[in-house]
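One structure is given below, represented as structure tokens, and several questions about it will come after.
Note that one protein chain of the assembly has been removed; the remaining protein chains are unaltered in position.
Moving on, here comes chain A:
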Amino acid sequence: MKVLYVIFVALIIVRVGSINYSYPEGARIRIQGRVLTEPVVYERARYIKLKGLKAYVELFPEVNYGDSITLEGDVEGDKLKNAKVVEIDSGGGLYFVRQKIVAIYKKALPEPHVSLISGIVLGSKSGLPPDFWESLKTTGTAHVVVASGMNVTFVTSFLVNTLVNFIKRQKAIVLALAGAWVYVVLSGFDAPLVRAAIMGSIAFGAQGLGRVSTALHALLVSGSLMLIVFPEWIYDLGFILSFVATLSLILFEAKIATMLQRLPFLFKKDLATTLAAQIGVTPILFIYFGNFNLLSPFINSLILWTIPPIMVVGAAAALIGLVVPALGEFVVFLAYPFTFWFVSVVNIFS
């Protein structure tokens, strides 16, 4: 095992060292590619990442996750200034399905409830009202609407548990993992999702092969593989947070849960989870954003229980809605009591 990690580290160093987009500084260039990170919609502009460059473009014409676009602008470091979208080809297939699902949610509930649901289910937060996004950040709850590994774990275990009722466990695992990867693409192919999908694949794959896999090894191997394939993710905040949070969970969650056992508190399991994740995440958030909320673990423990029902209702609504849109819209409605609680808690504490 040790030899393997040494090889991994060596490979990562080589790969990270070779990151080089080499765009001529100051030149006006045209780049063409698929938008693989969901654009962020601000009041007056849209923020997109394309081929290692960041750019602000006008709100219209609209660029969505999955579109193939041609972008023109002036290179300035890793930014493309005065950027203009020259051409857009909408992405088909799964990208289209994703937009369809978000459209169903949008018709069913008002903001910020609908963005909360699409954020939790699909990691899509392009419609999130900016003031609510700020509230999420100040309360330390923004992680629920960004693509997170928790979703992948949830999808995988849900699929395994359902499928084993019908087919053999091994086949169920293979199908569930395939489902998890479809979900990763559907939700934006962000680093945290990929991390969780690889970890899940390793954990379940090892189970399937009859090997014992520890969570720690799964995390380290998947982290290494990701950096070898996508070395630029070493600078990606989502990757870093996802990796560190998972590491903290593996190391501390069980211990904290034992410590909290005596507490007469309803959501103590969620509290243990959040506290454990915070141990690693807080310093990083502090370095990046310069602030953190002391109440955050408490706020998280108040709202985390709403996530599974929102995911289940949202996913059911999506599946039903793709066939009968009106029925899907009705199902989304059932998530309202949960999102109402979530939004109220966040608004009270922000």
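Just so we're on the same page, a residue touches a chain if its C-beta (ideal position, glycine included) is under 8 Å from a C-beta of that chain, and two chains touch if they have at least 3 such contacts; residues count from 1.
Simple rule for what comes next: contacts and distances are computed from a predicted model.
Per its UniProt entry, the chain excluded from the display bears the name "Metallo-beta-lactamase domain-containing protein", taken from "RagB/SusD family nutrient uptake outer membrane protein", "Transketolase", "Sugar ABC transporter permease" or "Metallo-beta-lactamase domain-containing protein". When the whole complex is considered, the residue among A:2, A:44 or A:262 that touches the unshown chain is A:44. If you put the hidden chain back, the residue from A:69, A:83 or A:109 that touches it is A:109.
Residues 41, 43-44, 58-62, 103, 106-114, 127, 129, 131, 329, 333-334, 336-337, 340 are the ones on chain A that touch the missing chain.
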